[in-house]
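Take a look at the structure set out below.
A protein chain is absent from this complex, but the other protein chains hold their places.
Take a look at subunit A:
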Amino acid sequence: MQNFDSSNVSAFKDVWVFCEQREGKLMPTDFELLSEGRRLADELGVKLVGLLLGDNVEGLAKELGGYGADKVIVADHQLLGVYTTDGYTKVICDIIAEEKPEIFLIGASNIGRDLGPRCAARLHTGLCADCTHLDVDVANYQEFLRNNSVLPEDRITKTNTARVLGQPHDVAKDLKMTRPAFGGNLMATIICPRFRPSMATVRPGVLKKGAFDEAKANAVEVVKANVELSEADMQTEVVEVVKAAKKLVDLVGAEYVVSVGRGISSNVEEGIKIAHDLADALGGVVGGSRAAIDSGWLTADHQVGQTGKTVHPKIYVALGISGAIQHKAGMQESECIIAVNKNASAPIFEIADYGITGDLFKVAPMLVEAIKAAKAAK
């Protein structure tokens, strides 16, 4: 870390992805980030590097190559087996100070969101949290704005420069990190023009994972990092890691999600059963709004929304969910949204592709029958 100067922007090169592993298994977000990182590295004409920390994890490097990494830096140490803020931050910052990546991406998991800010503060650089879209290339970014914003063309054209400390700044070399704020009502694109690496945590489940490439997997360069770490560096002690007893619901990967909200309050048991019936008919899983989770009707792993999970299934069915912005933030990217609600003026209908005004306890079972029949007819 000594003599490291984050403001010497031109000394930095390559796109790096922090590849989180838990108990020796890679996280699905790693592949999403590598696929996205591949695109950014190609836009910059540089290498994509995976950074893998753990205890005896070198064997995972090949799989990372298959999703786009040209090179994987492996930091193997017995103290890195389980995630600790101190151990991971020290090792990552030491390697970054030495190798100077231009861009550093981290999955916004509970671990990534602990690690990212600690590293950014130590490296004296900027970190954009929970990004949902990334670009380097200006033309690609402007095309993204044309499709995803209501900005007029003259303002879109002007996004090739920013005002930085009162001076115009050409953003051609900067990572343009777009993220929702205020519960998804406002989007902001953030740059880190004066310091490197440009760091971003990226919301799991938002970016698309590319195809696994066997040839790339075999061609990946694996480099062992020199790790200097001792017990004295660790300020905390992990006593145990406890897995939730029940198998958790895979909301992010599901193609069909049926969510329930406050609308099932009159008969919670029946409401949950109906949701499961409909999810089974579609071949998907059950989710819930914050109201449903806070009321204890479903466990927290079912929560869709700003403080829950972001989903983009083929079909999202909202049963008795009013559609508060915090909920919409987690599901509005779904390909098709079907809303069933008694209240015809519920905000959920503003984003629904198909809306039915009615009692979910009556409509949902009919929908189950209709879907079964439609599937049988195929």
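Note that a contact is a pair of C-beta atoms (placed from the backbone, for glycine too) under 8 Å apart; a residue touches a chain by one contact, two chains touch by 3 or more; residues count from 1.
By definition in this document, contacts and distances are computed from a predicted model.
**Student:** One chain of this complex is not shown here; going by its UniProt record, which of these names is it: "Na(+)/H(+) antiporter subunit B", "Cytochrome D ubiquinol oxidase subunit II", "Electron transfer flavoprotein small subunit" or "Sulfide/dihydroorotate dehydrogenase-like FAD/NAD-binding protein"?
**Tutor:** "Electron transfer flavoprotein small subunit"
**Student:** From the list A:Leu79, A:Ile96, A:Ile190 or A:Ile272, which touches the chain that is not on show?
**Tutor:** Once the missing chain is taken into account, the touching residue is A:Ile190.
**Student:** So one chain is hidden, and I want to know which residue out of A:Ala97, A:Ala217 or A:Ile371 touches that hidden chain in the complete assembly.
**Tutor:** Considering all chains, including the one not shown, the answer is A:Ile371.
**Student:** Among the options A:Lys13, A:Lys62 or A:Lys314, which residue touches the chain absent from this view?
**Tutor:** Hidden-chain contact among the options goes to A:Lys314.
**Student:** Take the complete complex as the reference. Which residues in subunit A touch the chain that isn't displayed?
**Tutor:** Looking at subunit A, the ones touching the missing chain are residues 82-83, 85-86, 89, 109-111, 113-114, 116-118, 120-122, 124-130, 145, 148-151, 155, 159, 162-165, 169, 171, 174, 176, 180-195, 235-244, 248, 282, 300-301, 306, 314-315, 324-326, 332, 335-338, 340, 344, 349-359, 362-363, 366-367, 369-371, 373-375, 377-378.
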